[in-house]
Structures are given as structure tokens and as C-alpha cells.
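With one protein chain withheld, the remaining protein chains of the complex are depicted in position.
We call the chains A, B and C, going by the order they appear; numbering starts again at 1 in every chain.
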Amino acid sequence: MSVHQLLYLIKESFRTIKRHKGVTAISIIIMSLTLLILAVFLLVTDNMLMFMSQAREEMRIYVYLEDSLDRSVIEDYHRRILSMLEVEQVVFISKEEALLEFREELGEESDLLDALDTNPLPASFRIALKSAYKDKNKIELFASKVGGLEGVEEVRYGKDFLEKFSTIMKGFLYVDAFIGIVVILSTIFIISNAVRLSVVSRKRSIEILKLVGATNRFITTPFIFEGALQGGIASFIAMAMLFFIFLVGVKFLPELSFFSPEKAFAFILLCVLIGSAGSFTALRRFLRA
Amino acid sequence: MSVHQLLYLIKESFRTIKRHKGVTAISIIIMSLTLLILAVFLLVTDNMLMFMSQAREEMRIYVYLEDSLDRSVIEDYHRRILSMLEVEQVVFISKEEALLEFREELGEESDLLDALDTNPLPASFRIALKSAYKDKNKIELFASKVGGLEGVEEVRYGKDFLEKFSTIMKGFLYVDAFIGIVVILSTIFIISNAVRLSVVSRKRSIEILKLVGATNRFITTPFIFEGALQGGIASFIAMAMLFFIFLVGVKFLPELSFFSPEKAFAFILLCVLIGSAGSFTALRRFLRA
Amino acid sequence: MEERNVIGVYHLTKKYGDQYALKDVNLQVGNGEFVFLVGPSGAGKSTLLRLIYMDEFPTDGQVVAGSFVSTTVDRKKIPYLRRKIGVIFQDFKLLEDRDVFENVAIAMRVTGEKSYEIKKLVIHILTQVGLYHKRNDLPRKLSGGEQQRVAIARAIVNRPAILLADEPTGNLDPDVTEEILRLLFRINSGGTAVLMATHNLSLVENFGQRIVHLKDGIIHEDRLTGLGGNPSDKLSEYRWNRKRLDKQETTGELR
Partner (left out) sequence: MEERNVIGVYHLTKKYGDQYALKDVNLQVGNGEFVFLVGPSGAGKSTLLRLIYMDEFPTDGQVVAGSFVSTTVDRKKIPYLRRKIGVIFQDFKLLEDRDVFENVAIAMRVTGEKSYEIKKLVIHILTQVGLYHKRNDLPRKLSGGEQQRVAIARAIVNRPAILLADEPTGNLDPDVTEEILRLLFRINSGGTAVLMATHNLSLVENFGQRIVHLKDGIIHEDRLTGLGGNPSDKLSEYRWNRKRLDKQETTGELR
């Protein structure tokens, strides 16, 4: 393809957009709205995943110590646990600190602790594991290892909660993935069909171009360029609308966070690809027939 | 319009669908997928609202009684409270029952109650209000009324929780309404544009029909019939797909429930209307020009 | 006098942008009259017809077709005008997604005619234009001349009061042309007024009738063939053409 021709074809795609203002506008709006729905889905998923990883992040293992244990032994244990491969951080919590924390936890009902004569709570280590070891089986292994230490009363890590949490999360992931597949497929389908209808509406032009000696490349180039442009514009609009929605939503759920710039950029890039690929496949079928 | 003509026009809409199989199929698929997204949104909202009303349903007011109170007084209070306008149900919880419940609540950590010598928990009434009185202000009024009784130590109804819950729910409702508006508008827009593109693709035919003396009604009738048919088929498909998704989702969230048959039927009816209205408005603009 | 004219064009002007397509045109076509409209490409023939079937409206002046007056017509009533006017469009305007039968039948469908009536008449007219065997084909499968004959059939199937024919024989060979012409004459003798735009001068001369000559949007001449007239104008040209054609046909040189 000569430079003249390429320049002509690029100009041509802009001219086509201008000529078919109405159809182009309709198809960009359809695309933006569909992409907005996709983007809402992605943002919700993104936040959910972040929440989950944060919950994992905050997971702690409690090692309860017998009251009889010597301070020097406790310090030795502290060092030993800290040097273990799996461990990220260890905090020692004395009996008094434990009681204070418990009082806080009870909140309004803390007054019933006033009835206590002695402090029934044990001292403990609060251990944060490295991410790589936050697996149910690895935690269990670690727990039994630490539990074997002399003078350790009990190791707790919310086994029940952990199991329940991971079931719920698995459920969420399944449902989310299912909806995700539906939404993503719908998006691709709706976009490529919007593009296809615009190809169909220019069927006669395409036939005539073929009759006057245009190669397939000559015919497809402006369409692909147009598709990419439409995809880019539509995804940009969708992102902008999503950001607006986010600004409203964040007032009620301050924990929400928006896409990172990289993710937003990747989204737009992907839509440019979907747009041009949509044009291309719609045309290919068409040019063969 | 004569009967002959009406019969012809109905036959004609079926014939048109047959003739334009491809475009019809594409537009039904676009519509079903869009409607599926809408239906997913509606189902999630429906379940959330049900969850919220259930939470409201389960809200209880606790009236803590001084240990010194006589059994006969308690029984008198029980009757008096039960006869109050706002009250649906009253349950008396003795000191022993309270301790048992607390033990259950603490779960793994319940062993620390073993250190208690006396039972520090008071006896109480657990009161369920009638729905109409589950308003923040009315609850407060009721609480102060009951709190005025001789020998009532305290009235608790999770004021903090209630406030937090209602903020979150308000937040959810706002975000949901916002997303809802986006999704509903998108749906209507996408559907009416899919229809519009099919009108545009038959622009020449419409012009010719006008030139040979067809009235606007003659031209619009088959389109409206077609739009209604497409809307009906697409929404039926969307419902079927949603039900399938629901069957998967309910495995992980057994609390989920599907639309009632009336709601599902209303949805399909609405889509029939949207389909025909879409055709109608698309054509009206077109026939004027 | 008004009653006798089915088409009345008074001081008609049509501008596109600042170009005149028609300029102060006056023309009356009587009930049952047959008028040829000739003139070079771009003279305004099709524009005049478009104004008569009220697809467009005058920039100035007035068009009367049947009982419809362009300046006062209710746009919702235009379909009823169209049912009284049969139009053979220069570019045929066939419905691409319906077969030949339906393309002709549609002109009756819109009036709410009964199906068996439609069937009877459409089959009759298709036989007349020689396309009965193509009745189930889509327009794109037809040759140019066949498409033109479908357009003709559709325009006359209703036996309209007015027939506007825009270059109806441009894609037809002389034999078929004559047949079609005869058909139009038959319809005309049944009371339909015919206004036919054409370039086929030999045709005009052969079937000498009233001829309206349009040029640059102005009526140049409105006369009867074979009658009087200045030899310096087009008349001698027409005669010459006709003689040549006659000679060719009689000697059978072409076959």
C-alpha cells in the first residue's frame, strides 16, 4: 500500500465518520453504555478482590502461653518464632494488654468484665505470616509446629472462620466469574454486532468498491481504523462515567477505590482492540461471501 | 384498516422476520444479553432489599431489668408491654438464659466465662416491634417510654448499629439506584437503537412504500408487531439464562431467591412494550423526516 | 375548465440551493390526455413529476393533482393522492426484499384490496408485461428491462387516474417498447391521463401526441406532432429520425 493510499484511507475514515454522524454517534453511545456496565462489574470485582486480599493480609495466628512461663523463655520463643521461614512479624501481648483489648472488643457490654476478680486471659504471641504461607494447609502445619513448643497452651487462628471465609469467597468468585463471563461475552457481542450492523448498512458501498478494483485491504483499512477509534472513544466515555459514579459511591463506602491508571489504560487499549477486531471479523465474513 | 389489510400486515411481519433472519437474530441476541444484564441487576437488588427487610424484621429491643425486681412485677410488665400499640411480640429472658446465650455468642472464647463467680448478666425482655414502628425516631420514643418504668435498668436497641446499618443501607440504595438508572437507561437505549438500526437498514423500503400510497399506519404496524415479538422472545431468553445463573449461584449463596412468577411475567411484558415502543419511536422520527 | 384538467401546474418554480430546476412552469393536462415530456438531461422533467406526486413541494407557484392542491394539502392525506397516481420511477424503486408478484401487489395492498382481487389483477398485468414466469423472483435476479417492466406493472395495476412515467422504456428494446407503449395507450383510452418523460424521440414521433419540451427548467414548446411548426426547431430533426428508423425496420437490416 502506497503512502498516498494510506493517507487517503485515514482521511477517508474520518470523512466516513462525519458522513455517517448519526450511525457513528448511536454506535458509540451503545458501546459506551455497554462498556460502562462492564467497567462497573470490573470495578466491583476489583474492590472485592482487594477486600479479600486485605482480609488475608490481616489474618493473624495467636499462640497462647501458659501463665507459668518465664519471661526469658518467652523472649527466647519470640526470637525463635521470628526466625522461622514462614513468619513476617511477631508481637507479644501480655495478659494485661489482652484484657484491655477484650474490653474494647466488648464495647457497650464491657461493664460485665468488672465482675472479674482475676485476669483469666493468657499472654500470647500475635503472628503475621508471609503471604506465601497463608494457605490453609501451610497454616495448619505451622500451627502444629509452634503448638509443639513447651509451655504453649493453645494455637488459634480462627479455623472455623477461615474455612467459612474461604467458602464464601470461593462462592463469590464463582458467581462473579459467571457473571463476568456473561458480561464480557455480552460486551464483545454487542460491540461487534453494532459494528457489524454498520458494515451491513454500507454493504452496497463495499460491493461497488470491489467492482471498481479495490483490494480487500483497501476496503477494510478505514473500517478497522474507525472501529479502533470508536472503541477508544467509547471506552474513554465509559471510564469517565464510571469515575463519576465512583465519586458518588465513595461517599457511602469510603473503602472503595478506583482503578489504577494502568488498569484504566489497559481497559481503553483493550476496547480499541475489540473495536478494530470487531470491524475486521465483521468485514472478513462479508468480503468472502 | 380493513381486516384483509391487518391480516396481511401480520403475515408481513413474520415474512419480514424470515427474510431478514440474520439481522433479526443479531438484534434478538443483543437484546437478550442486554436484558440479561438488566435482569441480573434486578435480581441482585431484589435479594438485597429482601435481605434488608429481613434484617429490619429481626431487629429487637432489649429491656434490662434490675436483679431486685419481683417476679410478679415482671409478669405485670410483660403484660403491659405486650398490650402496647407498637409491640408485636415480647419474650422474657432470665439471668440464666442470658448467660447461656452469651456463652454461645463467645464461641471459642467462652471458656473465659468459667472464671466468673457470679452471673453478672441481668434478666431482660426481648421486644419485637410492629413494622410500622421500626423507624429510628419511633423506636427512640418507645425506648424512653419503657425506660421510664420502675426497676428498668436500661433499654438497648443497638442505637449505634441501627444508625450504621441505616447509613450503609442508604448508601447501598443510592449506589444501587444510580447503577440501576445507568443499566435501565442503557437497556432502553441499546434496544431502541438496535431497533432503529434495523429501521434505518430498511429505509429505502419505507420510502418506496410511502411513494406507492402506504399510510403511516400501514408502514408502522409490521414494525411494531416485530418489535413486540423481538422484545418478548429476547426477555424470555434473558429470564431463562438468568435462571440458569441463579441455579449456579444458589449453590454458594443458599439465601438467594429467584423472581416471583409475577415479577418475571411483568419483566417480559415490559420488554414487549419496550420493543414495540422502540420500533414506534424510531419510525416516527423517520416518517416525519 | 378546472374539472377537465387532472394535472394543473401554475407558475411553478423549484430551486435547489440557488439553482433553478424549474422556473415559472405552466402546464395543464386534461382528463384522459396523453402528453410526452421531452428535454435534455437535467432539464427538470423528473423534478416536475416529483412535484406532481408531491414527493417535494414548490419553491413558488402551485401544483394541482386531482383534487389535491400543493399549497393546502394535508400531509397525512398524501397517501390517498399517491393511490390515484401511478408512477413509473426513472430508477424503478422496487422493493429489494420482495418478489416480483409482491412488488406489483403492494400498490393494491396499501389500499386494503381483497387478496383474491389482488391476485387476479396482478397476474393479469404481469402476463401483459411478459413477466408472469418471473413472478417469484427477487428484483436483483432480473435484467434491467425486466425490472423496468415490474415498475411499469406496479404503476398501472391500480388503473390510476393519472400515470406519470419517467423514462419508462430506457432499458427496453424496440419490440418491448412498442408493446409497453401500446399498453399505456390502452390504459390511456380507459380514461387515465398519462404524462411521460422520455428521451426516445423516435418514439415520440412515431406515436405523435402532444409534446411538451422542457429545457433548463423552462417550457420551451408545447405542441402537437406533425402539426405546423417552424422547421428550424426540433421538428425536422424528429422527422428525419423517424424516417431513418422506419427504413431500418422495414428492411429488417437489424435482424
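FYI, contacts are C-beta pairs under 8 Å (C-beta built on N, C-alpha and C of every residue); 3 or more make two chains touch, one makes a residue touch a chain.
Bear in mind that the values here come from a model prediction, so they are computed numbers and not experimental data.
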The omitted chain touches A, C
Of the candidates C:46, C:103, C:128 or C:192, the residue in contact with the absent chain is C:46
Answer key for C:90, C:188 or C:209 versus the chain not shown reads C:90
The one residue from A:25, A:100 or A:208 touching the chain left out of view is A:208
Hidden partner sits against subunit A at residues 1-2, 4-5, 8, 16, 19-20, 204-205, 207-216, 218
Note that subunit C touches the absent chain at residues 16, 38-43, 45-47, 90-91, 141, 143-146, 148-149, 166-167, 170-177, 199, 201-202, 241, 244-245, 248, 253-255
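By our rule, only the chains that are shown with their structure count from here on.
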Via touching chains, subunit A connects to subunit B in a minimum step count of 1
Per-chain Cα centroid nearest the overall protein Cα centroid belongs to chain B
By Cα centroid distance, the chain farthest from subunit B is C
Note: subunit C sits from subunit B at a C-alpha centroid distance in Å of 64
